[in-house]
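The complex appears here without one of its protein chains, the remainder shown in place.
Note that the chains take the letters A, B and C in the order they are written out, and that residue 1 is the start of every chain.
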Amino acid sequence: MAPKLTAEEITSFLDEVFPQSRGTMSIEEVGPMRARMRFHVTEAHLRPGGTVSGPTMFTLADCAFYVAVLAMIGREALTVTTNLNINFLHKPAPRDMIGEARILKLGRLLATGEATLWSEGDDRPVAHATMSYAIPPKDDLG
Amino acid sequence: MAPKLTAEEITSFLDEVFPQSRGTMSIEEVGPMRARMRFHVTEAHLRPGGTVSGPTMFTLADCAFYVAVLAMIGREALTVTTNLNINFLHKPAPRDMIGEARILKLGRLLATGEATLWSEGDDRPVAHATMSYAIPPKDDLG
Amino acid sequence: MAPKLTAEEITSFLDEVFPQSRGTMSIEEVGPMRARMRFHVTEAHLRPGGTVSGPTMFTLADCAFYVAVLAMIGREALTVTTNLNINFLHKPAPRDMIGEARILKLGRLLATGEATLWSEGDDRPVAHATMSYAIPPKDDLG
Partner (left out) sequence: MAPKLTAEEITSFLDEVFPQSRGTMSIEEVGPMRARMRFHVTEAHLRPGGTVSGPTMFTLADCAFYVAVLAMIGREALTVTTNLNINFLHKPAPRDMIGEARILKLGRLLATGEATLWSEGDDRPVAHATMSYAIPPKDDLG
């Protein structure tokens, strides 16, 4: 199943819907049931000791999976994160972070997947997350 | 088992260690194996549609549990979040958010607990999280 | 919101639908958005060292929440566990185990809740779980 949207089309959509996040992350690649994103880490995303903060890693995992889902279902869809489970594995370096997300199941009502995060240039994962999104049928989940 | 630190002592410690977070959250209450925190929600924490962002809820759950653990083990301890699982339940209101954390197990090496989050003035939880912290013995977990 | 079914009605339903589980567990109490179950632990559920096995605890957490949901939505509903996250806290004693489940959100499509497990007669929780169930609208989730 090929993606319905390209990386460029998703970037335009996100810039329009989440203007405040513009420039924070960029989509590196979109493929069938997967996406790779970069988080442009700045001083604001660091913790004392020079490590990238937990909420920054949460954001990257969540967004990489969101992009993977958007690519498959198209820009008209509204989705809501219902569950995210994250394991922190190694202290990240104070550098850009890469997130690779993969859809494990794309159901009509629920999409489930995983994301692995790396500090750029290091092949040891710093965090791993699994998550589910509700894809509301017509009206909101409430 | 009574807490070793008061809310005031933990606030001083956090202001010193995480100066950049000063003013974002405040400790409302600390008790045996539990803590209640307030997140001062501003425009910066909102998503389109006026709802509080996922990373903001992640931060509140993580910090409320951190405060509950600090209160019990004292300020000298270094801890590292190893796992956080969060279920998003209802769309939060664009208001301050309250997080109540409870320690389920305080082991020598691992602390595990849960946190429930509410929009202020609403008794329906907006999110629920469980999490574990590693409490390194002497040297780093690496 | 009062339960639609009593403990006795749910027991009859489960005996009919899951005849092979008859006698393994019993419902101790059903209330609004919650249920308490007992797992009748026998030799078959023990691990070397006399501790109750992980799958037994998984089963009790899942079933206690299932009963809490059934009580609220009635016996006609088909539900499917989509996610279960369990933290093992203390080594259980080789005795009956009690599980208390609580519904955190009962949506039209998704129910989310938590369960705490105890060895009978011990007030220290041995495990804590959160879980979600899909409640399919008309046809199967696929």
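Here, contacts are C-beta pairs under 8 Å (C-beta built on N, C-alpha and C of every residue); 3 or more make two chains touch, one makes a residue touch a chain.
Note that the structure is predicted; figures quoted are calculated from it, not measured.
Of the chains displayed, those contacted by the omitted chain across the entire assembly are A, B, C.
Of the candidate positions A:75, A:95 or A:128, contact with the unshown chain belongs to A:128.
Only one residue from B:24, B:59 or B:85 touches the chain missing from this view: B:85.
Taking the complete complex into account, residues 85, 87, 89-90, 104-105, 112, 114, 125, 128, 130, 132 of subunit A touch the chain not shown. Residue positions on subunit C in contact with the hidden chain: 17-18, 47-48, 54-56, 58-59, 62, 80-88, 90, 142, in rising order.
Not every partner is drawn; the one left out touches subunit B at residues 82-83, 85, 107-110, 112, 132, 134, 137, 141-142.
Rule of thumb we're sticking to: only the chains that are shown with their structure count from here on.
The rotation that brings the Cα trace of subunit A onto that of subunit C spans 180°, given to the nearest 5. Mean C-alpha position of subunit B lies 28 Å from that of subunit C. Centroids built from CA atoms put subunit C at 33 Å from subunit A. Contacts with at least two other chains are made by residues 85, 112, 132 of subunit C.
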